[in-house]
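One protein chain is absent from this view; the other protein chains keep their places.
To keep things simple, chains are lettered A, B and C as they appear, and every chain counts its residues starting from 1.
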Amino acid sequence: MDYQQIIEDIYKEILPYAKEGKQADYIPELAKVDPDQFGMCMHTIYGETAAIEQADTRFSIQSISKVFSLAMCHSIRGEKLWEKVGKEPSGSAFNSLIRLEVERGIPSNPFINSGAIVMADILLTELNNPEEDFLSFVRAVAGSPTIDYNRTVAASEREKGYLNAAIANLLKYHGTIDNDIEEVLHFYFLMCSVEMSCRELSVAFLAFANHRRKFDYAGIQLTASQVKRINAIMQTCGFYNEAGEFSYLVGLPGKSGVGGGIVAIYPLQYSVAVWSPRLNPKGNSVMGMKALELLTSRTKESIF
Amino acid sequence: MDYQQIIEDIYKEILPYAKEGKQADYIPELAKVDPDQFGMCMHTIYGETAAIEQADTRFSIQSISKVFSLAMCHSIRGEKLWEKVGKEPSGSAFNSLIRLEVERGIPSNPFINSGAIVMADILLTELNNPEEDFLSFVRAVAGSPTIDYNRTVAASEREKGYLNAAIANLLKYHGTIDNDIEEVLHFYFLMCSVEMSCRELSVAFLAFANHRRKFDYAGIQLTASQVKRINAIMQTCGFYNEAGEFSYLVGLPGKSGVGGGIVAIYPLQYSVAVWSPRLNPKGNSVMGMKALELLTSRTKESIF
Amino acid sequence: MDYQQIIEDIYKEILPYAKEGKQADYIPELAKVDPDQFGMCMHTIYGETAAIEQADTRFSIQSISKVFSLAMCHSIRGEKLWEKVGKEPSGSAFNSLIRLEVERGIPSNPFINSGAIVMADILLTELNNPEEDFLSFVRAVAGSPTIDYNRTVAASEREKGYLNAAIANLLKYHGTIDNDIEEVLHFYFLMCSVEMSCRELSVAFLAFANHRRKFDYAGIQLTASQVKRINAIMQTCGFYNEAGEFSYLVGLPGKSGVGGGIVAIYPLQYSVAVWSPRLNPKGNSVMGMKALELLTSRTKESIF
Partner (left out) sequence: MDYQQIIEDIYKEILPYAKEGKQADYIPELAKVDPDQFGMCMHTIYGETAAIEQADTRFSIQSISKVFSLAMCHSIRGEKLWEKVGKEPSGSAFNSLIRLEVERGIPSNPFINSGAIVMADILLTELNNPEEDFLSFVRAVAGSPTIDYNRTVAASEREKGYLNAAIANLLKYHGTIDNDIEEVLHFYFLMCSVEMSCRELSVAFLAFANHRRKFDYAGIQLTASQVKRINAIMQTCGFYNEAGEFSYLVGLPGKSGVGGGIVAIYPLQYSVAVWSPRLNPKGNSVMGMKALELLTSRTKESIF
């Protein structure tokens, strides 16, 4: 497969969607981003790389960070992790607080906000230097030592983060989180604020695409089986209430972020990252979704 | 891979679970089944077959029938099918009627009861002889002309089927179904009552495992892309509120039934069917789940 | 108080609202009613009567019938009645099936549809001739032997009564009702179809307004305490999700029906019935609500 050619063709084909949707604007920092950007990068397990447009421009990875925190929590806690968070998709947008209240404080999965807040709490409990350790892991798995938090974005999100604060308080009420609520929220938003490029994300997710390679980065180790299980959770829970749609259209495990980034993997074949800030009504990148749908259609490669 | 040897080994390993759980007993007909039975059968796309124990004993396929009705509806309606049913997992057991009420009569996906009732309604509308046509399709895809409904089971389920009748009335209230409620329920339960063996199910699902083979049975045709999309829905929605768990432990698209049967496919590799009537609290076969978990662990083969 | 003068003045004052809202039209029979009608009638415990306009025109009492069935069930079962139905207001319109599912088949109170369906079931179980006995009671308490069911309306409502059929099936699923679902629904809709005039309703509810008078009609007996308790339930649950609003604006126990009728009582003072078919968005008569609000404002009489 000539992936470089394929993604160049895809880019041309999705150009008509370049003005559809709008970027996240609930915090000033994200609203400032130029919405008319697009980047895409792939890495195969055989060492091939393909990249187009702003593949090297960094952006706010937001919820994509939840895969990294899950990797760390799963490495540290193993199967005991599932005592504090489920692994079932959460269903429709009819969600978060309602389900959390009904289910007595155990989030449905690690990729909805409540589940990621629980993981932030676990990392605060388990790590000596949570902020440094998380960054070290992300830098190591992405092979890029300059990746960093954007503390302005994090502070800005905390300031307006009433819904996440409501969730954190409800989790504390149910006894699911152990640390101080403000510390948990601070760390949660900080992890979301990490900035990476498509190229860096694609490198990082190659580690998930290739479970035959040893997973060991900055001390975070996962077995092949654990890597595959994280992929399984990406498949069923990676796109909130659009997980079924993504699985149906793209057919790959993946994870999206409100910054406009999407990563996906084709196990034992490739990883791919795409980015464009304009979002559909469900919060996923319009061009990103289109690009990935075309990628698996063109290559006739999907896990199904 | 010597699949025959593998499944024989698996069977020995899961024998300690042989008395765990109990069979469905909400209708007398299902309660009469000897719970201490086990069958397993696999077919690879290369023509290999493996089978053990009661692989040729027929049992009530129940919800596995929903894959067949989805295949028919998708073949007939194409993408328009999704106007009447979603493709998102339904989340927790906190389910059916609540979600249906909240979502104004559109079921989350075709594999929950409400979604399958909608498909029964569509088939009644679209087919000249729905009962015959459904059976013809199942017989053709399974290559077994003696497969049949069990009308005693169907009648017995209808008699006690208050929850499904509530769902059908709610769907009618919302205008989602067009036909007479009793006719829809009759046909729904009839499709669930089909009896097949593991061998027959494994043959039938090989058609889904191998999207490179033409899918055309008794006039029901699906493109490769459509087959893969049905598989994607099996992956995210095939096990009710245990879909995430199955994806995590087994890593294959599949579908279970309350009769104790489970089918799964490894795309472009094999199909597998397993049956044992004793169920876990979520309604899935205890030994069946164990057998499939071991199968992908042993073979180190999963879609992730 | 010159109630005749008061209600004549009120009528003039509410005339500007005469064209607001529209009558129930979900069944042809109710849609046929001339919407531009208004009647009002009061009876004091001292024997005074006041009546204006179409006070003697009969209309479909619909949910007002639930007070009569509650009176019968409470008379027959006493405090044991509350094993099958609660006495708490059901809150917002976010209601019926959701709450019923969450609360495992016990309706919140006897005045929501699910609760009234349970009462229909109880009467079927307890009475030798439920249809005759219910009618005898209503005729006796209203002092009018010609009151009757409208079987055309009842049949028409059953035909379109998918939501109530869903509720009945869910109640049966939970084991709350004992009789055949169709029989229960038939009797439920029949009770709703009773036709009475404002004058007849006012007479009937005088029996609730005056708990010092012996309550004994066609063999249905209630103690003073039981009458007061039925009034208490009217106060908290008589107007679905407008119960608080009615209590706030009118300050009397009452019950409304989708036919446009409303009854209310001022304990130890009077009963009042008002009717006008045009409804507000919550299903209560526009002019009826206005008339009763003005009645308690003018007379400065309310239970608070």
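In the analysis below, contacts are C-beta pairs under 8 Å (C-beta built on N, C-alpha and C of every residue); 3 or more make two chains touch, one makes a residue touch a chain.
Being a predicted model, the structure only gives us computed values, none of them experimental.
With respect to the full assembly, the chain omitted from this view is in touch with A, C.
Of the candidate positions C:G39, C:P130, C:G161 or C:P267, contact with the unshown chain belongs to C:P267. Only one of the listed residues, C:D25, C:E88 or C:E159, touches the absent chain: C:E88.
The set of chain A residues touching the chain not shown comprises 96-98, 101-102, 162-163, 165-167, 169-170, 172-173, 181. The chain not displayed touches chain C at residues 86-92, 94, 99, 102-103, 108-109, 211, 224-225, 227-229, 231-233, 235-237, 241-245, 247-248, 251, 253, 267, 297, 300, 302-304.
What we mean here is this: only the chains that are shown with their structure count from here on.
Distance from each chain's C-alpha mean to the overall C-alpha mean is smallest for B. The chain with its Cα centre farthest from the Cα centre of chain C is A.
Remark: chain A and chain B have CA centroids separated by 32 Å (rounded to whole angstrom).
Between chain B and chain C the centroid-to-centroid distance comes to 47 Å (mean Cα coordinates, whole Å).
For the pair chain A and chain C, the distance between mean C-alpha positions equals 55 Å. Annotation for chain B: residues 102 touch two or more other chains.
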